[in-house]
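One chain of protein is taken out of this complex; the other chains stay put.
Our next item is subunit A:
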Amino acid sequence: MAGVGNRVLAGTDRALDLLRELPRLSLSNIRSNPKAFKRNKRGRGQHGGKKHGAGNKGSGQRQNFMRLGYETGNNPFYLRVPKEPYYKGHHIRREYPPISLMQLQTLIDTGRLDTSKPIDLTALCNTKLFQLSPFENQYGFQLTDEGLDNFKGRINIEVQYAPEQVIAAIEKNGGVITTAFYDAPSLIAMRDPMKFFASGTPIPKRQMPPENAVEYYTDPKNRGYLADPDLVALERFKLAQKYGYELPDLKKDPELLPMMLERKDPRQIFFGLNPGWLVNLKDKKIFEPEDEQLLEYYRS
């Protein structure tokens, strides 16, 4: 056995030792594994052999093929099943699993959601009561208006869709609501942060919404995360007039104000963590890139 002195090498060590002795790799000293490719046995004949790949008898050998989809006379599948416009693009449509205001209130009342911190998709998934499956075209949560009249929580919440009356209900109680978009890789990171951190991947940067969603997320009426905050303030006032309540002054509560105004950057996924950072849970350390190129990439 190969060895250095008297020491016997095995496995990886032996392989590395061999590598040190062997000549440089080139085309002349490598070959494919046996049976990696099939040699043409009968290479004679212009199109490769006796029957030229056409088989025996039938329309195949006689070059009289039936058209694609033909089912020898009966009504073929592609004519039998009608086309329906309603399902066009159904596999591309984004889905938003619902969370009702009633459920939200129950979570707040039972203490499963911490109202002293902003509530986002991660917080909702951490309750383990809601599942999100980005692989099934689910792009986040939407708030529904069930339990609209009895909602009393004062929260800073970020969801992916909320109708007007839900926005009114949350703002009436002195809360703040924002609608934000997350792309699929960001969602996979967000729904189970511990698993994501354990994978040893740096935090990705959030992508911009697709074309058909840009209008929604830049509209102050929807409290979009890309909308102008001054216009959002105006819409808050208008909504208060529409739904008949006095718009609460958020500045009256200076202790809660920073929490209420806390917002993520459009490229950020987690509160307090930047894209590009690498979280080491085991050693409880966070690493950040120092290279200028990387910093520029994550900031752009």
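Just so we're on the same page, contacts are C-beta pairs under 8 Å (C-beta built on N, C-alpha and C of every residue); 3 or more make two chains touch, one makes a residue touch a chain; residues count from 1.
Please note the rule applied: contacts and distances are computed from a predicted model.
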Record-based protein name (UniProt) of the chain missing from this complex, from "Large ribosomal subunit protein mL62", "Mitochondrial import inner membrane translocase subunit", "Sorting nexin 4" or "Transducin/WD40 repeat-like superfamily protein": "Large ribosomal subunit protein mL62"
Hidden partner chain, touching residue among A:Glu21, A:Glu136 or A:Asp291: A:Asp291
Interface with the unshown chain - residue positions in subunit A: 145, 148-149, 165, 168-169, 176, 202, 205, 208, 226, 228-230, 232-234, 236-237, 241-247, 249-251, 257, 261, 265-268, 271-275, 277-278, 283-291, 294, 297-300
